[in-house]
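Heads up: the structure comes next, in structure tokens.
Only a single protein chain was left out; the remaining protein chains are all shown in position.
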Amino acid sequence: MSADKRFRGVIPPVVTPDTPDHELDVPSFERLINYMIGGGVDGLFFLGSSGEVVFSTDERRDQIVREAVRIVAGRVPVLVGIIDTETERVIEQGKRAIALGADALVATAPFYALGGPVEAEEHFRCLHEAFGDVPLFAYDIPVCVHTKLGWKMLAKLGAEGVLAGVKDSSGDDVSFRYLCQENEKLGHPLSVLTGHEIVVDGAYLSGADGSVPGLANVEPKGYVRMWKAAQEGDWTTVKAEQDRLNEISHIFDVTKGLVGYAGGVGAFKTALWLMGIFDSNTMPRPVKAMEGENVEAIKKVLEDNGLL
Amino acid sequence: MSADKRFRGVIPPVVTPDTPDHELDVPSFERLINYMIGGGVDGLFFLGSSGEVVFSTDERRDQIVREAVRIVAGRVPVLVGIIDTETERVIEQGKRAIALGADALVATAPFYALGGPVEAEEHFRCLHEAFGDVPLFAYDIPVCVHTKLGWKMLAKLGAEGVLAGVKDSSGDDVSFRYLCQENEKLGHPLSVLTGHEIVVDGAYLSGADGSVPGLANVEPKGYVRMWKAAQEGDWTTVKAEQDRLNEISHIFDVTKGLVGYAGGVGAFKTALWLMGIFDSNTMPRPVKAMEGENVEAIKKVLEDNGLL
Amino acid sequence: MSADKRFRGVIPPVVTPDTPDHELDVPSFERLINYMIGGGVDGLFFLGSSGEVVFSTDERRDQIVREAVRIVAGRVPVLVGIIDTETERVIEQGKRAIALGADALVATAPFYALGGPVEAEEHFRCLHEAFGDVPLFAYDIPVCVHTKLGWKMLAKLGAEGVLAGVKDSSGDDVSFRYLCQENEKLGHPLSVLTGHEIVVDGAYLSGADGSVPGLANVEPKGYVRMWKAAQEGDWTTVKAEQDRLNEISHIFDVTKGLVGYAGGVGAFKTALWLMGIFDSNTMPRPVKAMEGENVEAIKKVLEDNGLL
Partner (left out) sequence: MSADKRFRGVIPPVVTPDTPDHELDVPSFERLINYMIGGGVDGLFFLGSSGEVVFSTDERRDQIVREAVRIVAGRVPVLVGIIDTETERVIEQGKRAIALGADALVATAPFYALGGPVEAEEHFRCLHEAFGDVPLFAYDIPVCVHTKLGWKMLAKLGAEGVLAGVKDSSGDDVSFRYLCQENEKLGHPLSVLTGHEIVVDGAYLSGADGSVPGLANVEPKGYVRMWKAAQEGDWTTVKAEQDRLNEISHIFDVTKGLVGYAGGVGAFKTALWLMGIFDSNTMPRPVKAMEGENVEAIKKVLEDNGLL
């Protein structure tokens, strides 16, 4: 009952490229996946919040997973987000992902309908029952689902074998630290991953088993070096790498007039386009792609940090 | 460019009955639909928030719409909720509902991914483009989608023919009143419906074109009388009917230990079960059905108000 | 045990004028008070949220109450806001207001420190014990204090004689309606007033005993006519007056670049300045007064509605 060793280290959430007419851009997708695996990442998380999961129809989701499995070709584990509103719908998403070759599934608390911790716990139990041996991660992302998963419940579900891990994007570092500590006491059943790319250093010090940093789409090697340094207890290097990565992260705050997904994932797509990895920075409907001065602002950040 | 006359008056959101093994309970569904049409309602809204839309797989949603259209058999208009996360997924939901015979579609702002008013407006434009002449209602329900639709935008989209109406479950009576007033100035293109069953009287005074009261599943006739009184300017009766209905609405607050959907829709299902319209009060996973003292508490409210 | 008849009808929250060097502008204050009493209001509420209560030192608060009592001179009841963080501080504010001649006191739930309904209820009990016979109103304003006062608790405290009334600025019309109905069942111990100037019509239909509309600083006569019409059951006039007043209320939304107090109370002050009632539109520090195009935009609204 100790965490699955496959799900440790740097496991970026993969940004999904679109063609200008909103189809999956397979060549760009292939370049990005190879760029990150070449950079040394330990796994890849597809159909996460920044991977267009909620913008994609079921057919498109299947295409993304199918292409991902083909391109990755077993080089690293493939985690797949099965984001949907409530239990029965999530079970359907999960079964399709398993059939297409996912190594692990990542599910949020139920959302849209109002509920509480009782419903969240029952939800994960139903999912585990439906998915059997396939590792299930709880994705704690209250900014999207408006429920915070309690650390006591998560640790308990880990100890019972319902959950294999947690991807924490809650922004609650106190809860995260309690979770790591409780997980340790219970024999470390959960693989606890942080989704906060700006404070991965603190999460590693807290005892995280790895990270899911969106910014690793743009600069995977820095996150890989940070993880290795953390494994060796070289905290000076951990901090220095985080400092450097955070400078690149200003692609999030140099643009104007954009909020949410348009500014966040939009920055990733625009950077990857400027770097020649993506053929365009097209966004899924109803979001508009960045233009003009916003593109220039991101270009400057990349240049200042040696990425162009 | 004046609001479609079919979508006025009392249009309850239909609660969906489940068999104990979580299948659609068709006989109960038929009884409920006939009970409300017999009570004089002007339309029925299927797959709303209280109609298990987010708990139902696509296959189940199709079954609900198919049975609804069959049972209603043209007696009143059939509105269908096409609730899903973002534009492409909502378009798919809408196309299937149209194919199955929906008279109008009801869509929320996009949710899960973070966005703002720019994305919400573009979303409704994309939907209208995809659905053509089928009337499209904006469903303003920030408690579920965490975006409030601005009244200026809604009125503008009405005037442009993008939206046919608004179902307001925002709890913001100030915004609702501004919307009614602006809609009037623009020639009344929108059918503006309130989803707040407890203050339908105030909404009618504000100028609403009708209501979508969940409590009308339990007591449709009161809402029908209230609407007729409002049409005749008999505000004393409007208020008296609302007062009486609000007594019944205490089925929401006499239970203990339940939150959100479990307490709200759970109260409807339990009442309908006690009244013999539903064969059970089964809830969709991961929500538990009411039991024991909570059932007794609801029973007492129904008895006190002459419904048992 | 029936609500105090003095606290019914239109009781505007009085906006406080400042000289350019941030002193109380007594002549402007006198003009405003006389303008509203001349317009027929039934009471005046000083040191409310829009009356600069939280911007004023204790000395300044005392000056405001002293001048208010002097100028009003018994023509209408004087209600005084005793807004402060927690119980002991609020008691001090209340004792000073009583000594200066307040006819009733208005207190919010405790704020800043985190608490719940248990603390809120105990708070009002402590205040009542300290103030004895002086009528105490609960001021329900979660947007400022981040606690919603439950209608069951408010009605109970009314029935027990702890509270004389409620000033509801919660924006929760469902809760408001339940409160009115419960109050009625208990013999109407509370004077229930709405603070939502845009939907006073709905609140009157719900059974409100009066209103506390900020916009009555600018146009008291409309609110007075609305109250009289409501008393006579003339709901057509009630709605028509509300419609007209809401046009004036667009002084809130025609400005740009301002949020919160700067845009709301700033609009009142700018309107009163343009109308010659105030000598300036100075705002309390750290808020800036409106300038340039924002002043012009408000001027246009006033002109369009015959107030200039």
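Brief remarks on what is shown
So that you can tell them apart, the chains are marked A, B and C in the order they are listed, and the count of residues begins at 1 in each.
By definition in this document, contacts are C-beta pairs under 8 Å (C-beta built on N, C-alpha and C of every residue); 3 or more make two chains touch, one makes a residue touch a chain.
It should be emphasised that the depicted structure is a prediction, and the values quoted were computed from it without experimental measurement.
Partners of the chain left out, restricted to shown chains and counted across the full complex, are A, C. The residue touching the chain not shown here, chosen from C:G40, C:G115, C:G150 or C:G207, is C:G115. In the complete complex, the residue from C:F55, C:F176 or C:Y204 that touches the missing chain is C:F55. Among A:A73, A:I198 or A:V259, the one in contact with the hidden chain is A:I198. Touch with the chain that is not drawn comes from one residue among C:R75, C:R89 or C:R244, which is C:R89.
Within chain C, the residues in touch with the undisplayed chain are 22, 49, 54-58, 60, 83-89, 92, 110-116, 118-120, 122-123, 125-126, 143-146, 259-262, 264, 284-288.
Considering the complete assembly, chain A touches the hidden chain via residues 171-174, 177-178, 181, 196, 198-199, 201-203, 205-207, 233, 235-236, 238-239, 242-243, 246.
Assume only the chains that are shown with their structure count from here on.
For this pair, chain B with chain C, the centres built from the Cα atoms lie 35 Å apart. Spacing of chain A relative to chain C, judged by their CA centroids, is 49 angstrom. For chain A, residues touching at least two other chains: there are none.
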